[in-house]
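All protein chains but one are shown in place.
In this document, chain identifiers A, B and C correspond to the written order of the chains, with residue numbering beginning at 1 in each.
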Amino acid sequence: MQQSSGSITVRLFAALREQAGWDQRSWPLTSGADALSVWQALGFGDAIPDGTRIAINQEFESPRQQLQQGDELAFLPPISGG
Amino acid sequence: MQQSSGSITVRLFAALREQAGWDQRSWPLTSGADALSVWQALGFGDAIPDGTRIAINQEFESPRQQLQQGDELAFLPPISGG
Amino acid sequence: MASSIPIDVALCSNAFEPLAELQQWPHHQSNAATGIFIGRMRSQGSSAEELEAMQLEHYPGMTERQLQHLASDAAASHGVRAVLIRHRIGRVTPNQALVLVAVSADRRGPAQRCCQALLEAIKHDAPFWKQEISRSGERRWIEGNTPL
Partner (left out) sequence: MASSIPIDVALCSNAFEPLAELQQWPHHQSNAATGIFIGRMRSQGSSAEELEAMQLEHYPGMTERQLQHLASDAAASHGVRAVLIRHRIGRVTPNQALVLVAVSADRRGPAQRCCQALLEAIKHDAPFWKQEISRSGERRWIEGNTPL
């Protein structure tokens, strides 16, 4: 395991929140971590499902965007607004 | 001139009404008459201008539609509603 | 194509308030999707001069029937549930409402597309004629519509 270098906040919504049983937690940041590696480390599966989107600090981002100390990382299941 | 076989009502609107100085008149129906021949007989010119439309009994019609006794023929300058 | 859905068409010889007309129209409250368009008189004329007023002429009888017909056709071809049209006639002053079109449907696509198509149909195929009256009293008939 890579060395921890601070932490991030992970947030879940809707079906994902209910499946995981939590909506927000602090998570150790390992160097080079991105949304995909956090998804896997959380035990959610190998790949982020189609339609699930990533927000970092409340902006949409690529799942390969490198995370920084203090980031708020959110996994957003398929949107159904309007 | 062809023989008269009854009459029609001619109606004008907007700029055309103002140019002609009247809005409605009875006009003798000659056999085979259509909107174009009435337009010419009224002295409005050889051709019906582009954009001017014909209504017979308050329905859009072709200028070559043959007129019947009692018809209401209207010349409609370019429409500008809405 | 004819349609048996509720189609509510009226010509207004006095100023009308679009939101008050909608308030009286129950269908926007009972359908999942409603598209609405409100058109008002511009204060500037087609040559950018300040306008005093506009005179809206129509063809009594034909105009009402044609609006009904255009609404019924548009409703049938887009599969919507209710249509409302209000159109001003007579002397209009700047910022007053000229036209209101509202379309209710089960889905947003038909409601929006029908509203848009019906507005274009009204502009091109309903017998109305606008005469601009400038502040200096000059009158000019408008031929055709503003660009889409």
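FYI, a contact is a pair of C-beta atoms (placed from the backbone, for glycine too) under 8 Å apart; a residue touches a chain by one contact, two chains touch by 3 or more.
The shown structure was predicted, so the numbers you read here are calculated from the model rather than taken from an experiment.
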Wait, the hidden chain, what does it touch out of the ones we have here? A, C
Which is it among C:Met41, C:Ala74, C:Ala126 or C:Ile142 that touches the chain not included here? C:Met41
What chain A residues would touch the chain not displayed? 11, 13-15, 18, 51, 55, 58-60, 74, 76-82
Hidden partner interface residues of chain C, rising order: 18-19, 22-23, 28-42, 95, 106-109, 111-112, 115-116, 119, 146-148
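As a convention for this text, only the chains that are shown with their structure count from here on.
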Express in whole angstrom the distance between the two chain centres, defined as the mean CA positions of chain B and chain C. 27
Two or more other chains touching the same residue: where does that happen in chain A? none
On chain C, where are the residues touching two or more other chains? none
